[in-house]
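Only one protein chain is missing; all other protein chains are in place.
Our next item is chain A:
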Amino acid sequence: MSQPQPIDVPETVEQVPEQGQKPQDVRGKSQGQLVRQRFFGNTGAVVSVVVLLFIVVLSVTSIGIGPIPGWWKWSPDATGTVMNSGRPTLSLLPPSLGEHPFGQDNLGRDLFAMCMQGTQYSLIVMIVVGLIAGIVGTVVGGLAGYFRGWTEAVLMRLTDVIIIIPLVILAALLGRLAISWVRSHGLPTFATVLALGVLIGLASWPPLARLVRGEFLTLREREFVDAARLAGASSGRIIFKHILPNTVGVITVNITLLMSSAILLETSLSYLGLGIQAPDWSLGRLINENQTAFATRPWLFWWPGVFIVAIALSINFIGDGLRDAFDPRQRKFNPKRAREAGSGTDTLRTPLADAAQPGAAGQATR
């Protein structure tokens, strides 16, 4: 949890990177700086950020977004002649993309373009879900936790009612709803993508609301909230200035994890035919269309799956990195860094810092 903490002693040990610098000169760092420093010290999380950014940029620039054209020559629904039975032309030695880097399907459509569109739409759904579920969950949980009383009773019973419906069932029904709504209103098919994001978002906020409520319940009893109230702060000010900043860690981490499950949910729905509809491509729909061709054209099955796994995996690693960064209790214990830091900071040693040394107790690594 990320409350304003007294000085975290092992943390101070880490803050002495340079030799010869007096420990007394260590300047205090803000919460944000600490979090950023810890996050960027996590190799897995940084690699994941790079991978995710690469995928986002690739999917947006290659086929373009909305009316803006991209640099890729084929469009996702343009059929053409099937070359070399649609085999992928991507090669690493020598590096070249070729005509159809990911191959073609039996109608000669370019799989790279289709994958990019699917990735783009899956990412859009994911982001919309994160936004909607994040906002609704935080508002509901925050109101319930702060105001207690009948507000809490009503909001939490609502949460209980929604949480008891398994997410897959709820999302499948909402997906079907989105499809028929878009069809009956004669909207462009792209509207299904947005509607799907909004509706899945409206289905997946309850776990976040419960967590936020719990955080608010403990924080509102803390002394600094009492102090603010005594000083005459309004409820709005207490919530936004004093409590909410302390829950940012929990909210961010959980929105990240929620987004990784959202992309799996969206692709699953599209696979079942209850999500993104033709002529738009989703990574799930691509797999559904092409699974029968697995024996003859396996690349049609592999590429979309690799993209789903890459996106979900990098988001999970980012979420894990954020959790470690926001929650110093679960911080990774880096024996090498501690040893290096330990040699120069003998004056700083306290019993607590000693306990964090590898020799003192191998498992004092919480």
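Basically, contacts are C-beta pairs under 8 Å (C-beta built on N, C-alpha and C of every residue); 3 or more make two chains touch, one makes a residue touch a chain; residues count from 1.
Basically, contacts and distances are computed from a predicted model.
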{"item": "\"Acetate kinase\", \"Membrane protein\", \"ABC transporter permease subunit\" or \"Dihydroorotate dehydrogenase\" - which is the UniProt name of the missing chain", "value": "\"ABC transporter permease subunit\""}
{"item": "Residue of A:L174, A:I276 or A:L322 touching the missing chain in the full complex", "value": "A:L174"}
{"item": "Candidates A:L155, A:V225 or A:L274 - the one touching the absent chain", "value": "A:L274"}
{"item": "Where the unshown chain meets chain A, residue by residue", "value": "157, 160-162, 164-170, 172-174, 176-177, 179-180, 260, 264, 267-268, 271-274, 284, 287-288, 291, 294-295, 301, 305, 308-309, 312-313, 316-317, 320, 330, 333, 335, 361, 363-366"}
